[in-house]
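Here the complex is missing one protein chain, while the rest keep their positions.
Chain nomenclature is as follows: A, B and C, assigned in order of appearance, with residue numbering initiated at 1 for each chain independently.
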């Protein structure tokens, strides 16, 4: 941490800041430039909690040098994390594909989709039973009934299952049915939910918030990790920009950035990012080529009748075709597909 | 709702869409242009739930014409809503000022602040006891202990009190102590929390999400209103943009937009929006001049020692000075100050 | 400037960097933290041109401490700049209002508008004769014919005149007719145009780019100032965000930020920022209340027939009404109006 002083800062200001830092057990390293003087702060910065150095006389601003997340930080945990869900490994040498409908709508719809994505090569079935919807008048999900269908699909196909949770209550219920809990984009900074999810002990699929920086996203992961739960899978799903040709802007640079800054696996959701079925295959390929650990794709047996996000869902034929096209790409990237 | 057809759409596509609409009890109004044909959909659009018209053959896109929020919509509720908290009215002819520390840190800190903001002319005391913080290692709030101090401050000063809630549990607890529940920016689309807050029966201060459109914000209000709770106060608090000179970008155009689209009162939080104490007075004045119903300001007796957001807090002297400067502005805008 | 080293940086890296800096006549100030070592660079940073310190072995990143603009910087030029155009002063104790049509369309339209805005209290007439339009098929402006009408309006009313320039050729021509040259948002980083405008010797109204940071905007001003032209007037006109209820998002926090960082006057254009006539009065008042030096407003005698931006133009009656409402606000802000 660096304290940048004002041009007109006085010697007594520097003394006061130095004294304050030393009283907290920190060292101050003063560096006098031609126009600006800076003070480097050396030692454990958590000792500064509750000290607003930026408001001390003579201080222009504070510049942070190190990241605030520790457990998610590659600097302190250099080997890549592999999240294991039974025999499915995320972050290892396989490219893992999660697929399924945005929302579980009925037993038949789900079982049909599960068979289709199994056949296409997915290893995890996705399906929402608690749907966070912009309008209260949109379909809100089947809740526990949907979880039962998910479980039935798991039994039939052997696919692992992932469901989004939107409340502590939903976590308690889902924990009885699913293999992975998903925290959605809108709840990425719902810190109470993150802590509760961390305590569940289940692997957590943590989507990036619509307007979250990568730094905030890794800090959100830190909430889960700091509950003693090491199994966090990050998911890039598009960020909010001014562009309107796509629903959101898929930020694929997040993949190499995460790989540089963290040891956690990262997957990509092109379906929600672009919101248009026709763009999903190209973005899926791009995601694989830039080194992601997996994909999460929306597949619906009859997209034109979907209760949620039909416009971006692939049908089973498109999905199978895309999976076939991804295989040689994955191979080049050093990844196997199921 | 308008269905725009593809250039190569065929007559049978138009027939199929028309038939589909009619089967749902809706009317189709076909309009053939030189290059593009459109179909206007007439009738109750909720009948379209679960029908993805955009995936029907020949369809290019769907264009929504009317807003999805109804209870928050000025078109269906033309008179301005005034939220009453005892003798304090928000949305009426007074400019209401809420003030206090970002976080309740101690009994003494809070009581000192409460006296100061009361003296300065505030009518509502703010103070966080559940703090949503980017990093799990930052101060997270005093919880119920803080609520007790808030209540004591209320008893001493007569100020009404508002606290942020971040979980159903926090709502249950806060409801026993406070006058207004605040939903923070990060939870604006935590729909479970919105429903629960709606059911509490207490007035809700709903902050705009960091990257929420005004349309999404009014839809979030709709979640509360549709639980039978009409007392929603909107709060503009800055949106996320690329600019870094301020923490967020205060979107004051939201004030006249909300006044045009909704009947709900809207207040402004310049402290969190800009994140820099020096800019708070100018933005407070601007907010009053563009017609907001009130302000929420961070005030701390010793900002340099604040546990949260000290950099943007006014001290009691600055607050009192600002309140004095706001008075003639409020008067010109046809508003009284306490 | 601070050089932050990698965690695994070696002693020889530090030596190499230090040697490099010293060879350039700069001093290095090494500060060893518990996990991170930083090097403060002391001396004239222009000596570093062409040296990419961030690529030297062991370097994690470079953190700039001081701004790159000098002539526009308040630190080196503490008194406020007042731009004088005859008897009109921008940046002084008067609130200056520029008004007129987006585009000059005809002699009659312009003269009618000029009379109207003169009557309403404007002191400068705006009117575009070179129109940068998104589509090549939109009206592109009357060019020199329009300049002649502007000049005639100036003669009739005594108003000063300002026109946007979009090329070196336009600057040469406009310099013969107008009092102020405007650089529009789309050309804010058209550096050739900035240099040419700087050389013209005329006062320059420099609009903020649609997605320009305040730092980039002040650097653009630096291009003009460094040509020996001190008469730059900044104009905030809305930035691009994801919000769609307004055309752009007016960033009024730019006003106090500019006042803190620069000595240049700053005016506000609410018309282009919001793009909706109904929101212009509220935003104009807000702009005045947060301390701007003036406003630029679109006024058209018959907005419904305007060739450009009619939707955001005030008619003469609305303009006169707004000017009346601004007067007491300006007075409170310590500003006179003509």
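Just so we're on the same page, a residue touches a chain if its C-beta (ideal position, glycine included) is under 8 Å from a C-beta of that chain, and two chains touch if they have at least 3 such contacts.
Just so it is clear, the model here is predicted, and its values are computed rather than measured.
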item	value
Residue among C:63, C:82 or C:311 touching the omitted chain	C:311
Interface with the undisplayed chain - residues on chain C	46, 49-52, 54-56, 68-70, 105, 132-139, 166-170, 186-187, 189-193, 195, 210-211, 216, 219, 222-223, 226, 240, 303-307, 310-311
Chain A residues that touch the omitted chain in the full complex	211, 213-215, 239, 241-246, 249-257, 259-261, 273-274, 278-279, 282-283, 285-291, 328-329, 332-333
In chain B, positions touching the absent partner	2, 4, 7, 29, 31-36, 38, 40-44, 63, 65-66, 75, 240-242, 244
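The working rule: only the chains that are shown with their structure count from here on.
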item	value
Chain centre separation (chain A, chain C; CA means) in Å	39
Chain B and chain C, separation of their C-alpha mean positions in angstrom	31
Distance between the centres, which are taken as Cα means, of chain B and chain A, whole angstrom	26
Shared interface positions of chain C, touching two or more other chains	241-242, 244
